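Read the structure below first, then the notes.
One chain of protein is taken out of this complex; the other chains stay put.
Our next item is chain A:
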């Protein structure tokens, strides 16, 4: 043991320390870099959520405000040359009365309602304003004549009177007023003619054109010829019926199936098969369920095409695995002591399950159900295959009538050629759909916290 050897040892030690220290710096750098990546990933994910919502909201909120026209409409007897409406006579059958009434309404429909509206518009315009009738009629929505006609059919006494009528401005007027089309574009690129644009500006300063909340978006049905009056009422009812069908069918079947598999089924290869099968069913692409619906419900059982009934059944089958899996998880989570206590007191197995285990799992099952239903409501692809993308201009009265659904309506609207107008409309429809789903989820969260606290 010499001094030399000692110092060599010390030197080696010092070198090692040096190396470790240098390495430590690098390792801490890597550590920080890794953390930074983690934070960056979270920021990116949260950023996507924010961008998605800001994008949809900023595009959609303008569509909740709509441009209206308030016109003094004169029901001029010279233009509206028609006999009074028929009344139900003594001894006349309902069918005959209806036929007479329909004939009268057909005659009413033949009258020149556009002339009535044009005259009302011209009276509101400055005296001597030069504009041809096609141009001036492009300001109100094309269904204005139906609105005025419907007023007259409901109340034939209006003949000869002048009343204020609220009309919806056309999609192009709406674009011009809201500035969703570039006002500096040349005449050839504008949808509206120069005189019509000038008249709209005049109307705006005069207060003939006003903005108001777009109630029509909720109360009207879809419309092709009158896009500014297109609404979601039909699609909403379609979605609502499908939701009812899913709740009525998927919940009892799903919960019953989960109870059987979890509590009663003998452990055999067959039940193993069912279990694998349900797990796989949960991952089958939704469009495959649409194929099933088209082949079985529509083609084999001849259910009506485009009806919420067929759509609801398809969505039920899609939601079943979600509910079954969630219910089974909830049943597994019940503590064995509860079961043993019930069995120990002499309850039968069925009594144990239905009187003791199921009530405890109720909050979880309820939450899973609502989340599954919300998912089903947002589904589009399978509905396209069973004809729910048909254009339907009425509110379905029963689940057997033709209907669309909210997501399908979004699909149909995004394809509309009037991009400037329908981008906002589609975003508004998305907001409505998301609001519907968020409401359902909020109810689920609220109920779960309420019920779990009590349990």
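Throughout what follows, a contact is a pair of C-beta atoms (placed from the backbone, for glycine too) under 8 Å apart; a residue touches a chain by one contact, two chains touch by 3 or more; residues count from 1.
What we mean here is this: contacts and distances are computed from a predicted model.
**Q** If you had to name the missing chain as UniProt does, which of "Sugar ABC transporter substrate-binding protein", "Ligase-associated DNA damage response endonuclease PdeM", "Aldehyde dehydrogenase" or "Phosphate transport system permease protein" would it be?
**A** According to UniProt, the chain not displayed is called "Phosphate transport system permease protein".
**Q** For the chain left off this view, which of A:259, A:334 or A:365 is in contact with it?
**A** A:259
**Q** One chain isn't shown here. Among A:163, A:284 or A:393, which residue touches it?
**A** Touching the chain that is not displayed is residue A:284.
**Q** Return the single residue from A:66, A:223 or A:426 that touches the missing chain.
**A** A:426
**Q** With the missing chain put back, which residues of chain A would touch it? List them for me.
**A** 27-28, 30-31, 34-35, 37-42, 44-46, 48-49, 51-52, 55-56, 59, 93-96, 98-99, 252-257, 259-261, 264-265, 274, 276-281, 283-292, 294-296, 298-299, 305, 317, 320-321, 324, 348-350, 354, 371, 374-375, 377-381, 384-387, 389-390, 407, 410-411, 414, 423, 426-427, 430, 433-434, 437, 441
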